[in-house]
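Complex shown without one protein chain; remaining protein chains in place.
Chain IDs A, B and C follow the sequence of writing; residue 1 opens each chain.
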Amino acid sequence: MTATDLPVTAGRKLPFVQAVPEAIAQCMRDDADVFLAGEDVAVYGSVFGTTRGLLDEFGPSRVLDTPISEIAIIGLATGAAAVGLRPVVDLMFMDFIGCAMDQLMNQLAKMKYMFGGKARLPVTVMTAAGAGTNLAAQHSQSLEAMVCHIPGLKVVMPSNAYDAKGLLTASIRDDDPVIFIVNKFLLGATSDVPVEPYEVPLGLAAVVRPGTDVTVVAHGRMVGEALAAAEALASDGISLEVVDPRTLQPFDLPTVLASVAKTHRALVVQESVRYAGIGAEYAAQIAEEGFDELDAPVARLGAPFSPVPFSPVLEQAYVPDAARIAAEARVLMGT
Amino acid sequence: MTATDLPVTAGRKLPFVQAVPEAIAQCMRDDADVFLAGEDVAVYGSVFGTTRGLLDEFGPSRVLDTPISEIAIIGLATGAAAVGLRPVVDLMFMDFIGCAMDQLMNQLAKMKYMFGGKARLPVTVMTAAGAGTNLAAQHSQSLEAMVCHIPGLKVVMPSNAYDAKGLLTASIRDDDPVIFIVNKFLLGATSDVPVEPYEVPLGLAAVVRPGTDVTVVAHGRMVGEALAAAEALASDGISLEVVDPRTLQPFDLPTVLASVAKTHRALVVQESVRYAGIGAEYAAQIAEEGFDELDAPVARLGAPFSPVPFSPVLEQAYVPDAARIAAEARVLMGT
Amino acid sequence: MPPSELAPTPAQLVDMHRRMARIRHFEEEAGKLVEGGKIPGALHLYVGEEAVAAGVMVHLDVDDQITSTHRGHGHVIAKGGDFKLMYAELFGKATGYCRGKGGSMHISDLDLGILGANGIVAGSVPIAVGAAFANRYRDTDRVTVCFFGDGASNEGAFHEAANMAALYQLPVVFVCENNLYGEFTSQPRHQRVTDIADRAVGYGMPGVIADGMDASAVFGAAGECIARARAGGGPSLLECKTYRFYDHVGVTGMRIPYRDEAEVDEWKGRDPIAALELRLVEEDVLTADAVAAVHQSVVAEIADAIAFAEASPDPDISSLTEDVYSNPIEPGGVR
Partner (left out) sequence: MPPSELAPTPAQLVDMHRRMARIRHFEEEAGKLVEGGKIPGALHLYVGEEAVAAGVMVHLDVDDQITSTHRGHGHVIAKGGDFKLMYAELFGKATGYCRGKGGSMHISDLDLGILGANGIVAGSVPIAVGAAFANRYRDTDRVTVCFFGDGASNEGAFHEAANMAALYQLPVVFVCENNLYGEFTSQPRHQRVTDIADRAVGYGMPGVIADGMDASAVFGAAGECIARARAGGGPSLLECKTYRFYDHVGVTGMRIPYRDEAEVDEWKGRDPIAALELRLVEEDVLTADAVAAVHQSVVAEIADAIAFAEASPDPDISSLTEDVYSNPIEPGGVR
């Protein structure tokens, strides 16, 4: 299956922030086993607005506000899934994942394996990553590398409203635990989103802009920055191909390699801290499997090795952007 | 400073498990601000034996058994350090790090930065990683990649008793939070360990076996496996150079690059899950900075993408070993 | 709460006795096998605490769930676990409950409503709350019982789960097996309270204490808590005062003294099985011969089970990476 087989859009524009609750609502209508729980997801509709309206439609037995208890939230999902439900739970800011990390990595992710395969754990954990909103070190992190390192989890991160709805639908319907990461900077971004339910298959990257000179592998907010860089470089005759893995684990290496076979250069971009970021895995895989295709070392862009600063000027320097992507691409091209 | 400047050994053999408490004891004698806390580190001397004898020498006000409360243990260290002490705390199995992850990543690691630099947080967190002891999925993980991704922490992992004492001494004396990872499989391994206090500098890799054909970058238990592979291949005329980063973050790239400049081939070996493991970062850095030196793609070895199984036969197949390292090296050599 | 007036019928006494004898012999044999080096890894034996598992489980149906701990064999047996599959799992064999992937600390059978032993202290407490939530969500009258230790009551996971269960008034019973030690740390050295049941008031649920060496006392107290939960009356915290006769791990452990011989002897003098048998015979429920016959049949069954386990094959290496996912994804999104 390739990106071009995806359902065509129905011409309706919808912002990311509304694509998320639409996916949840459609899954809840379809399947009485789906419920939603998290801090302020019910009455308030989430601090991000990503669950607004769901309490009204589904009522308090299926849409639950929880105490501020991240351990218990993931435990709730794990236990409920182990006896047959299909929980969707929200961890609000991804920075809070540390509070629940044991339940995520040692319980939810490992239960099936430890029990010799008997458990089925269709849990979706939603959480919001990303900097750029002046919320400082504990409310701005992109921690996808941590969860990608945990066998038993799957990890997705949409870069636009269309993928958000389709990936979330696929995540909820999937029989394994999926970490669904929203980049909070993208919440207002609008795209064509079909009204009917659809899935963006897990594990399938998208070539979001074809090009010939450099393959830029970017996810989340960095996809938009990569597209902007591509636009900027186009006038200089440098053509970027932008590939969005969409599912961060497992990684769709074949799609990326096909691109590299064309461009012979790769730049991996991530918003998170570069050191030991998921981009290192992508770069390593590309180099391992695409070595003979590469005319230059795989380049990586990411945040410097520091917490996320509060000051807007520092934060802007912290997050990779189109200009830095373009500059790296130029270096790769030797221009 | 290079590896050869390190203090010479005094000819005394000491097992790893005794090198650890010797380092702690010497630091505690030197500095009244050093204390030790953790689950069963006092009366029992740790389930691994790595704190045995310390209660007797230093008494219960400096060597404390804690409740089973990993969050509180890291909080204890962070708060005590912030007001001037130099805590050493033990998290027992590294698998339990998920319980304390918020305190580690959002508090201890970020406090200095968030406060604009004022805090000094000389905390050492000891923990035991590694498979091979038939303890299954929740007592066998090597999770160094997770902590290496967190700015504000430093991460070390000795591969032998000499480095254990020297790195732990350096960690305790260092003014930043250091995660000191013991591989439990190595606890019985003996090496020459000087009686007097000494430091193995943080951030300095060691070339543990010189060679000419392939640079093997390995840490923890994998160093011994790499040395065994080197021994096995030597008779076939394949010469491995084994480099042990010792400090996993920051990574001593210059030492590794110097080796690759000689061998033109690199194999990165880790015991942990390969996907998004720290080896991906090392491989990516080597490829970025050493691209022109490389005759082959940087290869990586690690555990497959599954939890650690209990069954001894499965566990043995899970953990990379000398045979697999030798086989990979042969592939790199094209033989 | 006043002591329960609920008393077991003669048939229930016999039932409990049989469960307790099954646990005792299973554990004694397992202890021999691990000391003899025939079972790999670590075993946490339940000997001495049998009255708790039996007194609780006699109230449960196969559709009710339990969650358990690292000291889980007794719970699994009392809930109906199969000796053959249990021993095979302890041996790490392909025929074991977890296909050899779990071992002692993860021995489990979802079909019997056993949501795991658990290697993470208190790790299963939030999971129990999730299962209870699912039972209520589906409008069943199933009850979930969560076993955990005195040491576990100091974990944040316990706190969050207890609060959530009380808030949602879920059908769960928290059974704290207070055996006076968390590993090697006595209760007064890990918490300041004497009665863990006192914590219940902080969550707004009943707190009950039972003599965990007396199957009838556990029967009564557990029966009331379980009936209340089944009737929609919400969760309870039941503390059973008990004692483990052997070391924290294995039979004799490392022989580092951390508890008084006199204390051990005193508690051994309160052997719950001997006490129950005295009563069974005194009250003419069973003859001494009938009691002996119970033991004989269990011993015979165990010999068979061990033979089965020993004769069973090791798992095939190909199973190493199976059971990680229900819906594995091939690279490129293809299933």
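The rule is simple: contacts are C-beta pairs under 8 Å (C-beta built on N, C-alpha and C of every residue); 3 or more make two chains touch, one makes a residue touch a chain.
Remember, it's a predicted structure, so these values are computed and weren't measured experimentally.
Peer 1: Could you tell me which displayed chains border the chain that was left out of the figure?
Peer 2: A, B, C
Peer 1: If I consider the whole complex, including the chain that's not displayed, which of B:Ala82, B:Leu227 or B:Val260 touches that chain?
Peer 2: Only one of B:Ala82, B:Leu227 or B:Val260 touches the chain omitted from view, namely B:Ala82.
Peer 1: Which listed residue, B:Leu121, B:Leu135, B:Ala161 or B:Leu248, touches the chain dropped from view?
Peer 2: The single option touching the absent chain is B:Leu121.
Peer 1: Identify the residue among B:Leu14, B:Leu202, B:Val242 or B:Ala326 that touches the chain left out of the display.
Peer 2: Answer from the full complex: B:Leu202 touches the omitted chain.
Peer 1: Of the listed residues A:Leu14, A:Leu54 or A:Ile71, which contacts the missing chain in the full complex?
Peer 2: Going through A:Leu14, A:Leu54 or A:Ile71 one by one, A:Ile71 is the residue touching the chain not shown.
Peer 1: Among B:Gly188, B:Pro210 or B:Pro254, choose the residue that contacts the chain missing from this document, as touch is defined above.
Peer 2: B:Pro254
Peer 1: So which bits of chain B touch the chain we can't see?
Peer 2: The missing chain touches chain B at positions 1, 35, 61, 64, 66-67, 69-72, 74-85, 87, 102-103, 106-107, 111-122, 151-152, 154, 174-176, 201-205, 247, 250-255.
Peer 1: Take the complete complex as the reference. Which residues in chain A touch the chain that isn't displayed?
Peer 2: These residues touch the chain not displayed: 39-40, 43-45, 47, 65-71, 95-96, 99, 133-139, 304-307, 309-314, 317-318.
Peer 1: In the complete complex, the non-displayed chain touches which residues of chain C?
Peer 2: Where chain C meets the chain not shown: residues 154-160, 163-164, 166-167, 169, 189-193, 198-205.
One rule holds in what follows: only the chains that are shown with their structure count from here on.
Peer 1: Where the centre means the average of the CA atoms, what chain is farthest from chain B?
Peer 2: So the chain farthest away from chain B turns out to be C.
Peer 1: Measuring from the mean C-alpha position of chain B to the mean C-alpha position of chain C, what distance in angstrom results?
Peer 2: Using C-alpha averages as centres, the distance is 36 Å.
Peer 1: If you average the CA atoms of chain A and of chain C, how many Å lie between those two points?
Peer 2: 40
Peer 1: Hunt down the residues of chain A that sit against at least two other chains at once, touch-wise.
Peer 2: 102-103, 106, 113-114, 151-152
Peer 1: Can you list the residues of chain C that touch 2 or more other chains?
Peer 2: Residue numbers touching two or more other chains: 98, 100-102, 106, 118-120, 123, 156-157, 323-324.
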